[in-house]
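A single protein chain has been omitted; all remaining protein chains appear in their positions.
Chain nomenclature is as follows: A, B, C and D, assigned in order of appearance, with residue numbering initiated at 1 for each chain independently.
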Amino acid sequence: MVLLVAVTPVLAPTSQVLLTLAFAKGLAVLGIIVLLQAGQVSFGHALYFAVSAYVAASVARSFGGELVTTLLAGVAAAAVVGLVVGVFVVRYRYIFFAMLNLAVSMIFFALLEKFYYVTGGSDGLQVPRPTVVGLTLERGEFETILFYGALVLSLLAAWGTHRYLASPLGNMLRAIKTNEVRLEYLGVSARSTLLSGYVLSAALCGLGGALMAVAQGIVTPEYAYWVRSGEFVFIAILGGSGSVAGAFVGALIYEGVRTYAAAFASDIWQMVLGIVLLVIIIFGPSGVTGLYQRLMDRLVGPARPRGAGDSERAPGAAE
Amino acid sequence: ADKPDELKIGITTFLSGPASVFGEPAKAAADMIIEQINADGGIDGVPIAASYVDEGAGGEALVSEYRRLVEDVDVDLMLASISSGNCNQLAPLAEDLKVLNLMWDCGTQRIFEENDYRYVFRTQANATPEMLATVLYLLKTKPDFSTIAVVNQDYAWGRDSWDIFQTALKAMKPDAKVVAEFFPKFGAPDFSTEISRLQALRPDVILSTSWGGDLDTFVRQAAQRGLTNTSTLVLPLAESSLQRLGSALPPGHIVGGRGDHYFLHPERVGDPAFDDFMKAFHDKTGAYPIYPVFHMSQALAAVKAVYAKAIEANGGEWPDREQVVDAMDGLSFQGLGNEVTIRDDHQGLEDQLLGTTAKSDEYGFAILKDIMLFDAEDITTPVGEESIEWLKTLGPDFVASVEPKTYAD
Amino acid sequence: MNLQLFALAFFDGIAYAALVFLVAVGLTLIFGVLRVLNVAHGSFYAMGAYATASTVGAIVAAGYSPWLAFPMMIIASALIGGLIGGPVEKLLLRRIYDMEEVLQILVTFAVFMILEDVQRLVWGVQPYFESSALMVLGTVDVLGITYTAYQLILLPVVAILVLVGLRIFLRHTLSGKLILAVTEDREAATAIGVNVDRVYLVTFVVGASLAAFGGALASATTSVIPGMGADMIVLSFAVVATAGLGRIEGAAITALLIGLGRSFAVYLAPELDVLVPYLIMLAVLLVRPEGLFGMAHTRKI
Amino acid sequence: MSSKVLMAAKGLEIRFGGVVAADDVNIEIHEGHNLAIIGPNGAGKTTFLNICTGYLKPHRGSVTFDGRDVTGLAPRRLVRMGVARAFQIPQLFTEHTVIENLLIAAAAQARRWSPLTPIATIPERGEMLHLLDMVRCAHIADRPVSELPEGQRKLIDIALALALKPKLLFMDEPTSGVASSEKFEVLDIIAKALAEAKVTAVFVEHDIGIVERFADEVAVWNRGEVLFRGVPGEILSHPDVIRDVIGETV
Partner (left out) sequence: MLEFRDVTVTLGGVRVLRDVSFLINTSDTVALIGANGAGKTTTLRSIMGFTHMTGEIRFLREDITKLPPAKRPGLGIGYAAEDRRLFSAFTVEENILMPAQVARLTAQETTRRLGRVYTILPELKEMAGRPAGSVSGGQGKMVALGRALMIGTRLIMLDEPFQGLAPALARRYAEALRTLRDHDPDVTLIITESNPGLLRRFADRALVVERGEMREGSLAEDAPDPLHPASPATTP
């Protein structure tokens, strides 16, 4: 799978940027997936995407811009903002959590538009192409480097997140979803646990945002708009909220469907996307990765009996 | 170069979201014009084939699709785009991809003031001449007003256009007083509060560069509550709303068309090509053309003209793409409006038309009277200068120095 | 700011609040019962507006009395709620109640995307504007400022009627009680004989009709344009969260706060106008983490 | 009593609306003496546990643990000081498997926060499997908790509390829902383990047989008050207790 993606640009060169953008989004979606483990949905994670993108843009504009420092600055900024906002929002759950994140991101969005002397308003900021280890590159070379860079970063992030989720901390994060009382009674603070996940998710979104900024060459307030936050959640579910790979598979499929639907069914692309989504949810509620798993089960035989949460549960078999 | 089977053009336009009020008519116009060109034998025998991209699908989809069209479909040129934000994003991309890009509808004046491009051109005016002409029209028709308020959409266009307008106004009429500045959010469904406030303040003039549903809502609510009786509205983009507003827009308010774009264009009416198109468009879509239709016609006229010029320069042979780009410099072409010329900085020189609303029984919606047609040369920022700085250098005498053509009827 | 301006801002505020309430209350109802955050709510709102604007336009154009606009609003919203909301619940949502919350949001999001395009295919992209209903009611002058009776009087009155009606329905009728019971525990409700499927269907249809009704009422004052639904969703979500889950009264008070906040912002600090709903939400949740009327949910231990 | 006072409640008072759930409750918990709490339904037994473990803050009165005032301290603080609890209604992580539930508890207890080590590999795993074995749930170690019947959930809930290696363990009706054929046996094992690890247990129980067998002391609750307190033999034969709690024998 990874290999397939890695060689794609050689076979179909124009897909390279599309894939880079998909990776950028996939990273942000990974952040969403981390929070979904705790049963929390954020409708405002575009905030971190945008914070990082704008910081990366400023760094690229004012300090000559080296790719690595640009990305690092973005991620660091997102993590710091994530920590500050996180301390406040981890007290809330469910729709309150979702909407507070949305509120914060929309305030940031409004600020980006208002302070247009600094931020370029809704025209946004151009991001000059950063140098790579001091070298100034042509667009073509730069994009190739960026693509493979994004691929490697995504793999690293996916691996790291996977380990995190399997670790005690990650398991505690998942425990928040089902029983915070018990978590407290194990001597663990649900809020700090959620905060750790929140900062991680902000950093991942930040990485995606910074990558997007250098890949697109422009940052606009739209980076912080709620529709984008919604999109991240959307992709997370599309790919399968339970798995790290789902983030990237989802992002690839989403970008693909959207781009080609916009090209070949330009007046009904939303409908096409909506229908694809419905089909996936109805027939494979655990997302594309879940569908794949099921297919493999059917071909190779089930690995182990499936757990709760599957569609076969009795009506209303609530806990 | 070898003559291709077809001339492939990529066109970005809004097919979804609020800006589709511009995008859809423009697409309809493009279809009609291209059909006509192909029926007439295409461009030197080569038919045009257009692919459309929806700008409403968002930045990433747009960029990806733009690249796909350029790199995979191998289009000969791109017409992009409506949104200024998208222009900002696509211009450097076009430059890197070395593809001829005609900016056919976006208004930001900054593009050519802040950057030099080889492949990017604009086949219409920009925000500066549009706003400057509006200020001039206002000062020429209503010189004695003293207070003004603004109600613009809260995004780049609303902010920038007010910046330009205000700078020009201050330069030419320093005593005009701005009594209120409102920037309701884009797509705001209700302006009641703004209107109450304006009724209390009673400014002589209210500027709004809004468009689409926002403008319709604002004008209607203002009319319903009698604001249009006490203040003069100045609406530089309202040509595109006249037909929808019907009788809601009362007589006596100033309307512009982002260029010399008006289906009753005083200099073009009577030209068979113009009249035929107006009728055909109305037959097809049920509405008269609005300014994006004019802009589209200009971009396609530029395509036709530039190929003709390049072929001639190439000794009658089909030009390669770089030759086409070379031919863009100084190109003149005429779409549905007056002739447009591309300047050295790739900016198009396009005349500006404004008028005052009058009741029309024939059409059932307001038409324009006291039309003024401003010559592009007089009101476009000179090459190499920065708009705001240039506007600041204008003085009150500038008003009299510009002499538009006027049409009294 | 003098008293007159204060009064004016107040009048503008309640008119806007009435509209916000009418749109958000349907969402609150659906969320309260089905626990599904219905993104397609925005579509119902937009379609109610489109259906009303286009039919009333046709009626008036055909020379009938503009007073017919009022019954038409009710008919159009009921039709949208029943003919579109009904099948959406029956064919789609019903399959997903056992799934995770996010999946449910997503299904409604998909429905929203599909309906966005359906609207465009049916009604095109040109704005509709049909204010006959507003015109026939005329204007009222208050403190030298002209208001439309429609906004100043009719909308708040309708909002109050809806609020009172829903309260009575939920608190004092059997169906209302059953709705609350189903909300808490579907299986337990089934075990005492409640037809859960029907309760859900009815609630959804009523909620969707309310959204459409909000759109129908709005259509007299605003342009009906593509994308109008999306804006309303975020606002409604903010209202639901600020109000406390499924709390109708909370929705009313939140709408009032937002309406007044917005109009005072326009008078005092126009820059904040856009942020008002979010600032109010932040302020309320800071003090009351469960929303204005929300109850802290304590787990049985 | 001679041994050390582990926890002491003084003058606890709490009411919910008109219901008095604790009304001047004074009680000491002595190290090594298992205390059983009995009483009619709604007497305030669970409420007492809630106060002692920090879930509820009393309106009046104080709780001390190990000589420190811990009134109103968050449960997680008390847990870290060595107070654990098993619940009347099992509190488990339903989307985790049984063993994962225990591993989370073990990791919390051993303060293993490393974000990159898989929880399945922590050294406490063997110990946790042993614990599961003890409550006779080893065979379901890999089942998701959401699939388990009530009885097994109760046992796992107790195992979770044990995994914390507490000094003081509160158990709220540990055997309700556990089949009668098993409960004595399981509780025997648990009691033995508790004694070995020197854990003091406080448990609410309706099954008088269990109380007789495992309690060193019995306290009888009614309407938010401690009515009687003493050794089981004495208390359980008190006529008032028989009438209100145990019921006459047939």
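One rule holds for everything that comes next: contacts are C-beta pairs under 8 Å (C-beta built on N, C-alpha and C of every residue); 3 or more make two chains touch, one makes a residue touch a chain.
Computed from a predicted structure; not experimentally measured.
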From D:V19, D:L116, D:A197 or D:V231, residue that would touch the chain that is not displayed: D:V19
Of C:A49, C:V196 or C:I248, the one touching the omitted chain in the full complex: C:V196
Those residues of chain C which, in the complete complex, touch the missing chain: 174, 177-178, 180-181, 184-185, 187-197, 300
Residues in chain D touching the chain absent from view: 16-17, 19, 38-42, 46, 88-89, 144, 147-152, 173, 176-182, 184-185, 206-210, 212-213, 242-247, 249-250
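Methods note: only the chains that are shown with their structure count from here on.
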For chain D, the least number of touch steps when starting out from chain B: 2
Chain ID, smallest distance between chain and overall C-alpha centroids: A
Whole-Å gap between the CA centroids of chain A and chain C: 31
Cα-centroid distance, chain A relative to chain B, in whole angstrom: 38
Overlap residues in chain A, where contacts from two or more other chains coincide: 179, 181, 227, 267, 270, 309
Sequence positions of chain C contacting 2 or more other chains: 116-117, 120, 271, 274, 299, 301
Arrangement of touching chains [line / ring / star / complete / other]: other
Residue numbers on chain D that touch chain A, as the complex places them: 53, 55, 74-76, 79-80, 84-85, 91-96, 100, 103-105, 107-109, 112-120, 122, 144, 146-147, 160-161, 164
Chain B contact footprint on chain A (complex, rising order): 12-14, 17-18, 21, 25, 113, 116, 121-124, 126, 139, 212, 216-218, 220, 222, 227, 255, 258-259, 262-263, 266-267, 269-270
Residues on chain C engaged by chain A in the complex (per definition of touch): 31, 37, 92, 95-103, 105-107, 109-114, 116-118, 120-121, 185-187, 190, 196, 230, 234, 237-238, 240-242, 245, 271, 274-275, 278-279, 281-282, 285, 289-291, 299, 301
